[in-house]
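Note that this complex is displayed minus one protein chain, with the remaining chains in position.
On to chain A.
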Amino acid sequence: MLIARDICADYNRKAVLREVCFGARPGQITSIVGPSGAGKSTLLKVLTGDHAFAGTVRLDGRDIAAFPLRDLARIRAVLPQSTPLAFPFTVIEVVRLGLVNHPGQDHIARRALAQVGLAGFEGRYYQELSGGEQQRAQLARVLCQVWEPVGADGTPHWLFMDEPVSSLDIAHQLQVMALARQFADRGGGVVMVMHDLNLTAMSADSVALLRAGRLIVQACPEDVYRDDILGEAYGCRLEVGKTPVRGAFVLPQMVTVP
């Protein structure tokens, strides 16, 4: 379990998060959504221990502030929004950096690359890849770090991702969602910041909706995806529909230019 209570965080002395409570379970995908500037990325940084905060964050019952770095690295990996590199690493060299818990096991790196659809890219220079390809190469690196969704002793492993699909085309967006689903179905926990409400509705087990630094609601998609809740959070008119098979979807409505 990942449990965050009464999180307050500042950025440049401005309050970005106010009394946010948040939870995520292993075996589930938990998505953080909300308009730009709502504090989604900051919340993720708090959860990964990268941003100063007041309140408590507990991962599997242990206070995140007291978690030794090395132990954290064993049970959770983090995918940043983008990762520019200063030096000419090849793709496989980047992915192999993720083998911190599986040193020397190159077959994992190769399989991770194949899973993100970059088989055959091993010898390409990372810096020459497109933005989307770089993001998928980083995902392969992060997957290497938590290759088993559950540890040998039964502790669940965690995958934190900040907008993992933001620069991908729809086919690769679906591929990444499938990877997250598989990680969760095999017992791992997935927490991700998302922009795309429809992909979120399709994939998430739990959705946390933020607005202006406050948590509006965290619940299953059916309870969050309502015209009034989403419309108010995003400040525009949205129509939520439902398909019998796949659940909710959001239909954007044309607005008039003021």
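Structure notes:
Keep this in mind: contacts are C-beta pairs under 8 Å (C-beta built on N, C-alpha and C of every residue); 3 or more make two chains touch, one makes a residue touch a chain; residues count from 1.
Following the convention adopted for this analysis, contacts and distances are computed from a predicted model.
Protein name for the hidden chain, per its UniProt entry and selected from "Cyclase dehydrase", "Sarcosine oxidase subunit delta", "Iron ABC transporter permease" or "Tryptophan synthase beta chain": "Iron ABC transporter permease". Here one chain is not drawn; of A:4, A:33 or A:91, the residue touching it is A:91. Of the listed residues A:3, A:73, A:150 or A:199, the one in contact with the hidden chain in the full complex is A:73. Residue-wise, the contact with the chain that is not shown comes from A:106, picked out of A:106, A:148, A:205 or A:227. Summarising the interface, chain A meets the missing chain with residues 48, 50, 69-70, 72-74, 76-78, 80, 83-94, 96-98, 100, 106, 110, 122-125, 128, 145.
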